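The complex is shown incomplete by one protein chain, all other protein chains being positioned as in the whole.
Up next, chain A:
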Amino acid sequence: MIFLLSWLLLAASAHAATLSVQSPRFTISAADAKQLRSDTLSLTKKPEPLTLSPTDTLKLTFQITTDGEDGKGVQPHQTFLRFYDAVSGEEGIQPVRVTPGGKAKFELNMARPPASIPPTSSAPLEVSLILGSFVHDPAKYDLFDLYIPASQPAPTHADAAMFSPRPAIQHTFRPAQSLPPKAVSALFAGAVLAPWAVLLGLWGKVGISVPHLFAPSIVPFTALLGAFEALLFWYWVDLKLGQVLLYGAVLALPTVFAGKHALSTTGKWRAGRK
């Protein structure tokens, strides 16, 4: 119990403590171990971007201490280097091994790059150091920009297209049909009307007589049949289906009676003539 309490007290007192990074330093060396560039890093200001060729090696060393420069080295629970491509949004997280004394050494050999390096393009990777601890405040330092040789482009997920806006649907319509030239229309209108002349000519030649057409018993029937045709023409021009059915039903009743009367009359005439 007392042990637990003291541990809690220790944790509470240490919570305010912060981590700091001492003497960060990088070295770029070629494949033949020749040093190309070496410098200390400022945690507040990024240096000139670092450039690695396919055979170069980047070494990064630093020590993690508590509370200022005279603090003792400490091993945080989590130490990561984050490589972030701001253009493509790709990132890679690389854990860094830290000794119990707080010393850390990271080596990036471009001849054998680790799998955590994200796909790269011509844009630089932003390299930052992330420290996490149960008893200290977390810390994040932007270290430097890093140019490394471009890799294959990042593979897209097979379903990525499903979750992005689809291209706008372009409807293609058949072009509107057009009427033929006026002359052709007029020609065929005349051709369609020509059979009427044939009909009237033939009827005139047959010379049938309709003596009873205006007889009082016949006229209502023919007039009502004409009214039906007029109603259907009106339907074409203006009316709705329901109206036509209503008016037609109203018109049908007298037509039936008139037709019955007219046709029985003609039947009598026919019987009398025979």
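Convention: contacts are C-beta pairs under 8 Å (C-beta built on N, C-alpha and C of every residue); 3 or more make two chains touch, one makes a residue touch a chain; residues count from 1.
FYI, contacts and distances are computed from a predicted model.
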{"item": "Per UniProt, the name of the complex member that is left out, chosen from \"Defender against death DAD protein\", \"Actin-binding transcription modulator\", \"Cyclin-dependent kinase 4\" or \"Elongator complex protein 6\"", "value": "\"Defender against death DAD protein\""}
{"item": "Where the unshown chain meets chain A, residue by residue", "value": "177-180, 184, 188, 191-192, 194-196, 198-199, 202-203, 206-208, 225, 228-229, 232-233, 235-236, 241, 244, 248, 259, 263-264, 266-267, 270"}
